[in-house]
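Missing here is one protein chain; the remaining ones are kept as they sit in the complex.
Right, chain A next:
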Amino acid sequence: MEWLQQLVNGISLGSIYALIALGYTMVYGIIKLINFAHGDVFMLGAFIGFYAIARWDLGFFPALIIAMLLCAIIGVIIERVAYKRLRNATRIAALITAIGVSLLIENTVIYFRGASPEAYPEVLSNKSISIFGANISSQSIMILGVTIVLMILLQFIVHKTKIGKAMRAVSHDPDAARLMGINVDNTISATFAIGSALAGAAGVIFGVYYTRIDPLMGVLPGLKAFVAAVLGGIGSIPGAMVGGLVLGVVETVVSALGYSLWRDAAAFVILILILILKPSGIFGKNTREKV
């Protein structure tokens, strides 16, 4: 039952990728920008959660909520300060700005607290539960549960609420959305807020699960979540969820087969393959340029 255990590990890792990938894909869907600072919002979420738990003695859920709220605010600030004025600029200008914002966040954190890693306090009890002979930690189950709840919540927001409908309208056709009376700027801000809140949640979950955080921790998971978003079809919300899970499972399987040094490479091999074989991703539509 080694395999079942690995599968659960893979899904836990994958659900973290999926949470980050959702932010990438939502932002891309609405303003066609790959927000490379998104991985750093994830890192900020991890640190906010850390301080909430270690300094203010809060439990897991209050820390999670605080991290999500603050990350949402940070996301909106990033959008308003750095990206909003570039909305009509070339895409490459916005992309380079995103990389700049990423470096700014990483180095600001390093400036204020140093580059040393931090050990995440244990806030969730970590019992081992035996299911079908596999030892699965209660943490994995908790993480999976939180992720699923967040994803259901996201689906609800996107499909049933007014702001969600506005988000879909703006991502499909901003000018037509304006003609409905939708405030496009506010809708874009809301998208950043929701995407960043999910990244913040992913940061706290990552910290609890892997117990070690540092200011550059967002780089690699950020890139991999980007791969997950491309794999699922960038712009597609179900795509980001599936892409994240697939990536997590693949990585875990590669490690389990004894090639753990190749783990990180696996993600980028997937990226190369998907770009060659099906650039629109699993759930992506073949995009036609609008005339």
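The definition used in the following text is that a contact is a pair of C-beta atoms (placed from the backbone, for glycine too) under 8 Å apart; a residue touches a chain by one contact, two chains touch by 3 or more; residues count from 1.
As a working rule, contacts and distances are computed from a predicted model.
*Asks:* Assign the chain not included in the display its UniProt protein name, restricting the answer to "Cytochrome c oxidase subunit 1", "Na(+)/H(+) antiporter subunit B", "ABC transporter ATP-binding protein" or "Membrane protein YhdT".
*Replies:* The record for the missing subunit names the protein "ABC transporter ATP-binding protein".
*Asks:* With the missing chain put back, one of A:92, A:179 or A:261 would touch it. Which one?
*Replies:* A:179
*Asks:* Have a look at A:151, A:166 or A:274 and name the one touching the chain we're not showing.
*Replies:* In the complete complex, the chain left out is touched by residue A:166.
*Asks:* In the whole complex, what residues of chain A lie against the chain that is missing from view?
*Replies:* 162, 165-166, 168-169, 172-173, 175-183
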